[in-house]
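Missing here is one protein chain; the remaining ones are kept as they sit in the complex.
So, chain A:
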Amino acid sequence: MRRIVTAIVHNRSGVLNRVTGLLAKRQFNIESISVGRTETEGVSKMTFVVEVEDDRKLEQLTKQLNKQIDVLKVSDITDKAIVARELAMVKVISNPQIRNEIQGIIEPFRASIIDVSKESVTVQVTGKSDKVDALIELLRPYGIKELARTGLTAFTRGHQPQVAEFKSYSLLK
């Protein structure tokens, strides 16, 4: 099953290595990782998308992450109300004749063209991963010269609907 797990970490050198090394050592399959600073100085947030077999594996993943000294909090937010976004940049082969056609394709996705050359345009799209996937598939027939994705970053919405039971693996509460 695919899970979205966030980890709040101390922004120290080697932390990313520590965390990815841990996941690799314990055979967790990482689909994507994104890392960036947070509102608090010295504190960063990592968002992982991981594929785990079952709940026990997931529990092991969060517990092992929590054991790291530089990890402050781990949350599996998959089942919560979340805002999750990914950014992708796609360089598509396009001569001036079909530029408008591409413009038409990307519009419903609220993507934008951020660079134009004689042979290509670069499209920027943000959104959930499946939306990004969908746009890439639509652009693929034109010929993709280059593609870069950031991986998912996410947090919980300000308001959480009342659900009987959330799965929570945080040990710090």
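Methods note: a residue touches a chain if its C-beta (ideal position, glycine included) is under 8 Å from a C-beta of that chain, and two chains touch if they have at least 3 such contacts; residues count from 1.
FYI, contacts and distances are computed from a predicted model.
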Chain not displayed: protein name in its UniProt record ("Phosphoenolpyruvate-protein phosphotransferase", "ATP-dependent Clp protease adapter ClpS", "Acetolactate synthase" or "Phosphate transport system permease protein PstA"): "Acetolactate synthase"
Given A:Arg2, A:Arg37 or A:Lys63, the one touching the chain that is not displayed: A:Lys63
Among A:Leu72, A:Met89 or A:Ile105, residue touching the chain not depicted: A:Leu72
Residues from chain A at the interface with the omitted partner, ascending: 9-10, 13-14, 17-18, 21-22, 25, 56, 59-60, 63-64, 66-72, 171-172
